[in-house]
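Selected chains from the complex are presented in situ; the others are not included.
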Amino acid sequence: MVQTATQVLDWLGIVVFALTGALVASRKEMDVVGFAVLATVTGIGGGTVRDVLLDVPVFWVREPAYLITCVVVALVAFFTAHVPQSRYRYLLWLDAVGLALFAVAGTEKAMETGVGATVAMAMGVITATFGGIIRDLLGGEVPVILSREIYASAALAGAAAFVALGAIGVPREAAIAAGFVVGLLIRAAALRYGWSLPRYRSRPGLPHDPRR
Amino acid sequence: MVQTATQVLDWLGIVVFALTGALVASRKEMDVVGFAVLATVTGIGGGTVRDVLLDVPVFWVREPAYLITCVVVALVAFFTAHVPQSRYRYLLWLDAVGLALFAVAGTEKAMETGVGATVAMAMGVITATFGGIIRDLLGGEVPVILSREIYASAALAGAAAFVALGAIGVPREAAIAAGFVVGLLIRAAALRYGWSLPRYRSRPGLPHDPRR
């Protein structure tokens, strides 16, 4: 089932993203099926969009273990999600780990299909962010991707580090690990220290007008 | 055009889901094009997602009759939607019929492409629920899939009944009919008697904190 380093990242990413979906379900006090649905769409959503765009077979359609894993994660969370002291903080940190994992795994899978580095990095960012986007749309949360702290940029940095190291001849496993660490450190620093990029500001001195 | 029992289910499902889309359009007092758009995306949305995931040709791309049917349903509804005494109740019951129809039809189409039972049932649930999800997102309604009464579980039960009966040798048409009845009865009972599954509850004794 697991044959490559990318698949290991994929499995880990699916488990942690499924867990974030289940945590959103617990915040909305859903029933167990709601847990399973949110955990599954979050766990497999990003990779599904990537595979459809690349026009390769969707990874979980021939391999039921992915779906079953998401449902098991949902069941475990349904009975234990009351344990952590702060579910929202857990959600953000797990989401950060999944983001860094999928940024590298998505980029690598795209490169294996022969697309160029720019598109491959875009696929990494898509894989890393779309599961969370679907989770937040369905669960009625404010999308994490619109958060004020660095988010998609961390995925992009991880993907770029992986591509750059591979291009200069670093062995694949080392490039994968480095890309993951870069993405996670940047997002973790954003969460821990509130790092953010400069934001667009309207012209000073103009009266506020929400329709402009 | 209609060659198999699944296609009969598909057509019926498309008509009733298109009607739910038109009812949402009437609740929002849209114009006739709004009716046509919401009816069409609701009628064909679930099957479209299923076909894209299975990587088979999308069913309505080579057969314009599906689109035309949705538009005709929208036109009829535009001029008659004021007739029923309670549009929202009609919407929920039609949605229940479409849910049960598509749960079985989606599962069968997936099995015909050779995927396993777990994935096929997931495809049934996706076919049954995604049209309504898109309808509710575009129409600004609270997604029915997040309703407190049993919903996705009814689709799953219908799909599972169809798969189980087929596996023990029940003829296909009988298994299809039974799966439809199981799904519809469960969702109907949920609507009629307020059936729901136990919901996740936060730890008692802790103060309410929306960010947890």
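Per-chain residue numbering starts at 1, and chain names A and B are given in the order in which the chains are listed.
One rule holds for everything that comes next: contacts are C-beta pairs under 8 Å (C-beta built on N, C-alpha and C of every residue); 3 or more make two chains touch, one makes a residue touch a chain.
Small disclaimer: the values here were computed from a predicted structure and weren't measured.
Participant: Whole-complex copy count for this homo-oligomer, where the file places 2 chains?
Facilitator: Total copy number for the complex in this file: 3.
The rule is short, and it goes like this: only the chains that are shown with their structure count from here on.
Participant: Rotation angle for the CA superposition of chain A on chain B, to the nearest 5°?
Facilitator: Between chain A and chain B, the superposition angle is 120 degrees.
Participant: Could you state the distance in Å from the CA-based centre of chain A to that of chain B?
Facilitator: Measuring from centre to centre gives 28 Å for this pair.
Participant: Tell me, which parts of chain A touch chain B in their complex?
Facilitator: Within the complex, chain A touches chain B at residues 25-35, 37, 40, 48, 52, 57-58, 60-62, 64, 67-68, 78, 81-82, 85-88, 137-138, 140.
Participant: Spell out the part of chain B that touches chain A in their complex, as residue ranges.
Facilitator: Checking each residue of chain B against chain A gives 52-55, 115-116, 118-119, 122, 133, 137, 143, 145-146, 150-153, 156, 196-203, 210-212.
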